[in-house]
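Note that this complex is displayed minus one protein chain, with the remaining chains in position.
Let's look at chain A:
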Amino acid sequence: MDLKPITTKERLAIPRQTMPAQDPAERVHNFNEVNLGYTPEMAQKEAMRCIQCKDPICIKGCPVNIKIDKFIKLIAEGNFLGAAKKIKEDNILPAICGRVCPQEDQCEKVCVLTKKYTPVAIGNLERFAADYEREHGHIELPEVQAATGKKVAVIGSGPAGLSCANDLARFGHSVTVFEALHELGGVLMYGIPEFRLPKDIVKIEIEGLKKIGVEFVANTVVGRSVTIDELMNEEHFDAVFIGVGAGLPWFMGIPGENLLGVYAANEFLTRVNLMQSYTFPENDTPVFNCKGKNIAVFGGGNTAMDAVRTAKRLGAEHAYIVYRRSEAEMPARAEEIHNAKEEGIEFLLLMNPVEFIGNEQQWLTGVKCIRMELGEPDDSGRRKPVPIKGSEFVLPVDMAVVSIGNGSNPLIKQTTPEIEVSRRDTIVVDINTMATSKENVYAGGDIVTGGATVILAMGAGRTAAKAIHEQLTGQSSDPR
């Protein structure tokens, strides 16, 4: 189809297409996906807004450099399957990334329309193409190069591991992914809730990897079930990629943190998402019964939003976000904050917990909080919250979720001491290759950066895959 008949002026006149979503009043009672996706008509209309820049800087805004201009053009032309195929040249998990990437800070942030208009909804279009392909049963497998005879072990089946495994398999290597949990997908399964990322979508995207020959071994904790040295020396893996994610949840170190009813976000979300305790007793794993209760989540990131919205869906009467800075400093995506507000989440900003309070049975009954004000900028460049003396008060809550981030799991460090780690126990790598201090061992994702995003982890996995390929074959790596 020729795109000429439409002028740039006409393109710019098309309003950004709003993603249809479940009504907030309805969705707080179910775990079904919030966003419903574009219709083909909406997708084409949105794609027409792209002015097809000669130098598409949006691509540079994407950690895996999806050929954004090209796939959007294909959507505008009505070639939806072609668009999906184009995305998959660079991103094996488009249905996932289209849902959970912070596009507003990446590709859409640099879209040339952003200055004067609103950016092209690149994420929504990516999601549309991937969903269209899946729903029409035409999932195309990427090309795989001839077998190299090299074996690579990937530790962790989260975003970093999956993207690394995908590229390595396409380079022709034999890839085995080891996962500690019983389900594959890492944080995509245990962390991100069903209402934001349906688990069936994760399963189908992982099926795609199996189809190109990637082998998955669940229930295997590298560092305990088998060590990296054993994988290399006894099981003859030529290289190893570590994508184990962030490990141990941080707590605040305030009194009462071990009372009954105080969770780390990882535990709360794992119970609900991975173990599906929202269906209890159909599934055996219980979770705190939130029905009619007041709950508070401490933190301002995406995980905090996931936890608080989950609690609301479990029937919480009042579900609070308690955050020590103001909304402007919140690390969560704007869309998640917006969705949370629509669902009736109450934001208690510039407030910090100082003590958890319990009853005689040691069940949580409230949290003593102190009000904060913003002072001078700190190391992160954000204005530092400072407590206001004498402003303490008790917020009555029955359940609390601590969502202030994660440290690193110590298992790899303990069992492979020659891998250099930072003071924060994250693995030190050469950022150009993701190589660690141990020969033929690479790492990427949250275990390197500390808690970050799905797409950054995927970018790291791809960088490592390229470097591993070059290391193992002495060839440069551009299969596409």
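Definition applied: a residue touches a chain if its C-beta (ideal position, glycine included) is under 8 Å from a C-beta of that chain, and two chains touch if they have at least 3 such contacts; residues count from 1.
Convention: contacts and distances are computed from a predicted model.
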Answer for the undisplayed chain, UniProt naming, from "Cytochrome bo(3) ubiquinol oxidase subunit 4", "Ferredoxin-NADP reductase", "PTS mannose/fructose/sorbose transporter subunit IIC" or "1,2-phenylacetyl-CoA epoxidase subunit B", is "Ferredoxin-NADP reductase"
The one residue from A:39, A:225, A:422 or A:475 touching the chain left out of view is A:225
Sort through A:248, A:394 or A:431 and give me the one touching the missing partner chain.
A:248
Which listed residue, A:284, A:317 or A:378, touches the chain dropped from view?
A:284
Among A:132, A:263, A:356 or A:442, which residue is in contact with the omitted chain in the full complex?
A:263
I'm checking contacts with the chain that's been left out. Which of A:169, A:214, A:275 or A:397 qualifies?
A:275
By the contact definition given up top, give the residues of chain A that touch the hidden chain.
180-182, 190, 218-221, 224-226, 247-249, 251, 253, 257-258, 260-261, 263-264, 266-267, 270-271, 275, 280-286, 288-289, 361-362, 409-411
